[in-house]
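Let me give you the structure first, and then I'll get to my questions.
Apart from one protein chain that is not included, each protein chain of the complex appears where it belongs.
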Amino acid sequence: MKIVIDLGKMKDSLVSMYNGFLGHDTKGYFRVPDTPQDLPNPENDTPWVGSIKYSIEKFNKITRKDGHGTPIFYVWVGFILGVITLIEFVIFYVESLGVLMIPILLILSLLKFVMVVGFFMHLRFDNKVFTFMFGSGFVLATVISIVLLILLAIKP
Amino acid sequence: MTTISYPTFIRRPNEYVSGIWGWLTTVDHKRIGTMYGITAFIWFLIAGIEALLIRIQLAQPEMSFVTPEVYNQLFTMHGTTMVFLVVMPLSAAFFNWLVPLQIGARDVAFPRLNAFSFWAFLFGGILLNFSWLVGEAPNAGWFAYAPNTGVKFNPSNGVTFWVIGLQVLGIASLAAGFNFFTTIINMRAPGMTWFKLPVFIWMTAVVNVLIILAFPVITVALIQLQFDRLYGTGFFNPAMGGDPVMWQHLFWLFGHPEVYILILPAMGIVSEVLPTFSRKPIYGYPFIIFSGIGIGFLGWFVWSHHMFTVGLGPAANAAFSISTMLIAVPTGVKIFNWIGTLWGGSIKVNTALLFSVSFIGMFVIGGLSGVTHASSPSDAQQQDTYYVVAHFHYVLFGGALFGLWSGIYYWWPKFTGRFLNEKLGYWHLGIVLLGINLTFFPMHWLGLDGMPRRVATYPEGMGWDVSNLVSTMGSLLLGVGVLIFIYNVIYSNLRMPKNASNDPWDGRTLEWSIPSPPPHYNFDVIPEVKYRDDFWYKKYPELVDNAHGGGSDYEDQENHEVGHADIHMPDPSYYPLFLGLGLTVMVGGLIPFAGHWVVCAIGLIIFIWSFLGWSYEPVNE
Partner (left out) sequence: MSNISATEDHYTSTGVDNRKLMMWIFLGSDCLFFGSFISTYLVYRNRSLVGPYPNEILDIPITTVSTFVLLMSSLAMVMGLSYVQQGRQVLGRYWTLATALLGMVFLGFQVFEFTHFAHVGLTPRTNIFGSTFFTMTGFHGAHVTFGVIWLLIFAFSRLASSFRQKMLIFASFLSVIITMAGIMMTETLDVIPHMPFSLAITVTIIGILGTIGSLYLLRVPDTEPEKVSKEEENLELAGLYWHFVDIVWIVIFTVVYLVSAKDGAPLL
């Protein structure tokens, strides 16, 4: 008896389900498929769905079609980063939030993190192998830190 | 999209740069692999002597062959040397030799970084063992638990040597990890998709990912220990608010992936040897790959099984028991795959095959004792006894080392052009197999009976005398076996004719398609790969129906010209040597002795000069 695992077929059916959900051909990813550094690309790729189409178009206009941001786009991102930092600073002093401050700050920092990694480091436009490399290191570090903290918080 | 373009001149003829300078400046992965192998084997002999001294001390109760202080240094250095200076570099030797050959590349992604890894390993090992010469070898065990390693209980420089030696070795391993992982991702031959790679390459990829992710953790732990010892911080000092258990957490977060780093290359080698000598493809290729990945991934979530007796609490202990038991599953899958490979195959019996088969047997024994450790109540009795020593020696000696020896016998004709003598090989295997079981099997019941490890002697009347004596006799037998191996190597070099063909074993993978030993540039023409075990199907096209792959399976670059263009190889360089030297001197200068900052400064200068020289050196890579 031969047991054959044909990854190709499984992958195809998953991808077609995903395409149906998002309404366009995603090629299996939420973002651009394999992109050599020097070739234009992100024409067809829109990470958001449905009602946020306006932001999508605006975003695509700012993100130049050859896969690099214009300087003005980077200045925008820098401005937003500064604003988020300011918000974090203000939130720090709002006493009434209590413990809720921590998740809010973490989310804001995550936003800054993703913006720097995605745009400044160009990860959004680059080959997915980079995302995989960096992502696995980052995710592992985060998960292990959390497991360690939980472990030490459980008193015997 | 991208076309391959080779420059239009040959950089180097078939000869290497000659003489010792050629070896010192080499960036050729084959030579670096040879250097790794020889150096690792010398460390193996040294660590083996340390082991023999331990065993002699334990042959009889209440012996004073060595003082307890020296005994502590012996087992510490034996463990540290075997883990970091023997098994890891022997694996690295195989990575160096085989990764480019099996993926169809001419060299690794960063040849100078490859050379640097070797030199840093060599100098780091010398730095670590230099502690013997100043009479202050580390003495706190290979895992150096705090607070034993703190400056209060261990004021001499021994542990400092251990810390900084491991830092240099860690940097060497990290560099190699980056290098090989990039190579495997990026330098495969056209058509060699991931699921056509040999199992050894997959295991290498997993191992290098583990190295990349685990070594930073021990780097941090070592930095913290160093700062505690030399600069008065309080990471593991309760008087300042620190916690010695944190050392254990950080160390074992590294240490558990480390043991998978030690065993997976040997498993990869066995997965190459068995198919060749059964004339069958590896049974269940996807299963064996995903098991390897699963072991690598799950290995991150079991670290506290080394800490069951530290007092983490029942919830933590239970969680880690479960995860440890889970990780036995993919390992078991591999065992079944190997048996399935042999089953029904046309077996050719020789030393390499017998070492691989012995691997399976010995590793299962070690694995079974490991599974008994997974249950935290039973581990509470086994912890710190000889039962643990039996477990890890079975998996490391009977496992990793047997796998590596199997690889040595298998690929020796490819590396040197000569065969190792089979008759001597059988003697080698037989004596070592007997030796392992005589040495380590009694340790199972010694441990269950309560004999503690890392203690210099044991009292009379415990009933341990005979078993210990048998164990010591076994270890002497092991020594004899190793000597036979050394004799085999020398005999092969002097007496065996240099007549190995390209493909003496009728192998399956790409390295058998080129001469033995390979020319400097490996392949005349970079092969274009259509199937898994592509070389086999080129030899036996009638079997192609069973092959995996075929068609234009690969998703990239259609227009490349895989032509017989002029080949250029990377230039040799002396900067890797000096960078390794500078790093070691700089780090060694952190040990507090008279004038050490001067030494550190000299090392820093050499380091900076080499770094800049390397960056600006014109190369053709």
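Note that the chains take the letters A and B in the order they are written out, and that residue 1 is the start of every chain.
Criterion: a residue touches a chain if its C-beta (ideal position, glycine included) is under 8 Å from a C-beta of that chain, and two chains touch if they have at least 3 such contacts.
Keep in mind the model is a prediction, meaning the values are calculated, not measured.
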>> One chain isn't shown here. Among B:Gly19, B:Pro497 or B:Pro618, which residue touches it?
In response: B:Pro618
>> Can you say which of B:Arg188, B:Arg418 or B:Arg508 touches the chain missing from this structure?
In response: B:Arg188
>> Of the residues A:Val75, A:Leu100 or A:Ile154, I need the one that contacts the missing chain.
In response: A:Val75
> Just one of B:Gly22, B:Pro61, B:Gly141 or B:Pro216 touches the chain that is missing; which is it?
Replying inline: B:Pro216
> Mind pulling the subunit B residues that touch the left-out chain?
Replying inline: 1-2, 4-7, 109-110, 174, 177-179, 181-182, 185-188, 190, 192, 212-217, 219-221, 223-224, 227, 231-235, 239-243, 246, 250, 253, 556-557, 560, 611-612, 614-621
> What residue numbers in subunit A mark contact with the hidden partner chain?
Replying inline: 34, 36-37, 68-71, 74-75, 77-78, 81-82, 85-86, 88-89, 92, 101-102, 105-106, 108-109, 112-113, 116-117, 119-122, 126-127, 129-130, 133-138, 140-142, 144-145, 148-149, 152
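Operating definition for what follows: only the chains that are shown with their structure count from here on.
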> Along subunit A, where are the residues that touch subunit B in the complex?
Replying inline: 5, 7, 34, 36, 39, 129, 136-137, 140, 144, 147-148, 151, 154-156
> Can you list the subunit B residues touching subunit A in their complex?
Replying inline: 1-2, 185, 195, 209, 212-213, 249, 253, 286, 300-301, 304, 311-316, 555-556
